[in-house]
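Every protein chain of the complex appears in place save one, which is left out.
Chains here go by letter, A and B, matching the order in which they are written, and residues are numbered from 1 within each.
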Amino acid sequence: MEIRNDKGVVKWLLIGICTVFLLVTLVLPLVYVIYTALRDGLGAYFAAVKDQYAVKAILLTIKVVIISVVVNSIFGIFAAWLITRFQFRGKKIISTLIDLPLTISPVIAGLIFVLTFGRQSAIYPFLEKWGIQIIFAVPGVVLATIFVTFPFISREIIPVLTVEGTDEEEAAALMGANGFQIFTQITFPHIKWAFLYGVVLCSARAMGEFGAVSVLSGHLCGRTNTMPLYIELLYQAFDFTGAFALSSILVIMAIIILVLRNIFEYRGKKEMES
Amino acid sequence: MKKKKRVIPGFGLSFGIVMAMLGLIVIIPLCSLVVFSLKLSFHDFIETVTAPRVLASYKVSILTALIASLINAVMGLLIAWVLVRYNFPGKRIMDGMIELPFALPTAVAGIALTHLTTQDGWVGKIFAKAGIQIAYTRIGITVALVFIGIPFVVRSVQPVLEKVEKEYEEAAAMFGASRARIFFEVIFPEIRPALISGFTMAFARSIGEYGSVVFIAGNTPYKTEIAPLMIMAKLQEFDYASATSIALVMLFIAFLILFVNALIQSYTSKIVSGIE
Partner (left out) sequence: MKKRGRFLTLLMVTTLAAGSLMACGSGSKETGNTQTGSKSGDSIEITNVSYDPTRELYAAYNELFAKHWQEENGQEVSVVQSHGGSGKQALEVANGLQADVVTLALEGDVDAVKNAGLIEDGYVDEFPLDSSPYTSSIVFLVRKDNPKNINDWDDLLRDDVGVITPNPKTSGGARWNYLAAWYYFEKQGQSEDEIKESIKTLYEHVLVLDSGARGATTSFVENGQGDVLLAWENEAFLSLDEHPGEYEIVVPSASILCQPTVAVVDEVVDKRGTREVATEYLNYLYSEEAQRLEAEWYYRPSNEELLKEYQYEGEGNTITELPENHKWIITDIDLTNIDHFGGWTKATEKHFADGGIFDSIYEKK
């Protein structure tokens, strides 16, 4: 791998610096979370995790993650297709708009949905008439999560499709294949791993979103409290064991996701090489 | 629109779906932001967004975000380099950890970092001896922002670094160029766009960060009050117009960052943004 065998010193110095940096910034907070979660023993840990509101928060979080990943997958694939396969005016604007949620403060993300669907908005009377409650209910939480994870999947697919070029697809189209056939047989195999990687990132971020969801959820215990919100609630109630126990579950979920990510990336690379 | 006939099907469908979802999730909500801030007269708007305390909060946000992103740029480059160029035990674990800040809820990160860095915390204790306080100061904010910004730079630079052709370097080395020269004259220009892109994304994300910072910041006006907190504060005073005005300014900053980034990218690498 190495271009030349760096004499130990430089190589190990650099590795050392990185390891220390990551240990302090990433690993230490994790260790702290798990340490605090287990401080009062396993019994307290499982009691905290099995609490009915905790279970509801976990289920809600999983639900929100699934919905956001599905919506963003559909969007991501179409957006990537649109941006890499066609030339049209306004493409730059669309591409910027897709990336925008990444740079918007989560607080603002929450705020804009409150303004759009809240009581003082112009469309609130209509929502009211149809009995639709968006903000301070599950749909609002889902919307906010979709918003903050909006670009994740398309951003992973777009570079791959750009590099791939359009020759194969054009050929297939000229031979009379329809869009669905082209996509499933030519395009998708190329972007498979990038897509899965995007899904992984998207679910990781969706799981942990706090700022935007906090503005929109109304904090209804057992209803709209996702795990991060419930963790904050426990923390504020001085239930540190509970707060960190639930956090540790999120940490474990995060680690599982990261392991999956590694597998996907590894397989993707292997396939590219073969 | 160009007259050239499109060979690949699906333009209408993709365009429709993308626009519909963009509209529902991004454009309409952002428009309502503009509509609400229009309730203020221009004069009031300027007054609100340039109030000394608000200005101070931009300063805190931008300053800490800048420092944190610079740290991340340097460390991110280093980590990417180590991950791409060296083999060592634990490499894949290190590689897998990078996305952790994405996955760990910002609130949890904020709470854990605060506990670690107060005078009695594991890390804070050491620094307290040297008379440095981390939690509840700007240093604390910077620490939190470094945490959330790590993946951006690493993941931007890493793929490009993998592609930089080794033949290049080997040739340069054969001509007797020193290692430092190889890095700065051959490798660095190649990865610069990716580095800048990662830096700007980390920077943009840091300016807006709320969840982790609010626990560690101390929130003292003029000192450790960040811009997103100002929005929250205005909201809690039922002052929608001011809150949306400040939000609009931050949105503008976000746009600006993206725009500058896009500009840089379009001059150099076209891979990252996908824009031709």
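Going forward, contacts are C-beta pairs under 8 Å (C-beta built on N, C-alpha and C of every residue); 3 or more make two chains touch, one makes a residue touch a chain.
Source: prediction; values computed, not measured.
Within the whole complex, the absent chain has one touching residue among A:I135, A:I158 or A:M253, and that is A:I135.
Per the touch definition above, the residue from A:L174, A:L220 or A:I256 contacting the chain not shown is A:L220. Only one of B:V26, B:L235 or B:L258 touches the absent chain when the whole complex is considered: B:L235. Summarising the interface, chain A meets the missing chain with residues 63, 66-67, 69-71, 73-74, 114, 117-120, 124, 131-133, 135-139, 142, 184-185, 188-189, 192, 218-223, 233, 235-238, 240.
Touch with the hidden chain on the side of chain B covers residues 52-53, 114-115, 118-120, 135-136, 214, 218-222, 229, 232-233, 235-239, 242.
We adopt the following convention: only the chains that are shown with their structure count from here on.
Centroids of chain A and chain B (each the mean of its C-alpha atoms) stand 16 Å apart. For chain B in complex with chain A, the residues that touch the partner chain are 1-2, 4, 6-11, 13-15, 17-19, 21-22, 25-30, 32-33, 35-36, 75, 78-79, 81-82, 85-88, 90, 92, 94-97, 99-109, 111-113, 115-116, 122-123, 143, 146-147, 150, 166, 169-170, 173, 201, 204-205, 207-211, 227-228, 231-232, 235, 240, 243-244, 247, 250-251, 254-255, 257-259, 262, 270-276.
Residue ranges on chain A touching chain B, taken from their complex, read 1-4, 6, 11, 14-15, 17-19, 21-22, 24-30, 32-33, 36, 71, 74-75, 78-89, 91-92, 94-108, 111-113, 115-116, 120-121, 143, 146-147, 150, 158-159, 161-163, 166, 169-170, 173-174, 178-179, 182-183, 201, 204-205, 207-211, 214, 227-228, 231-232, 235, 243, 247, 250-251, 253-255, 257-259, 261-262.
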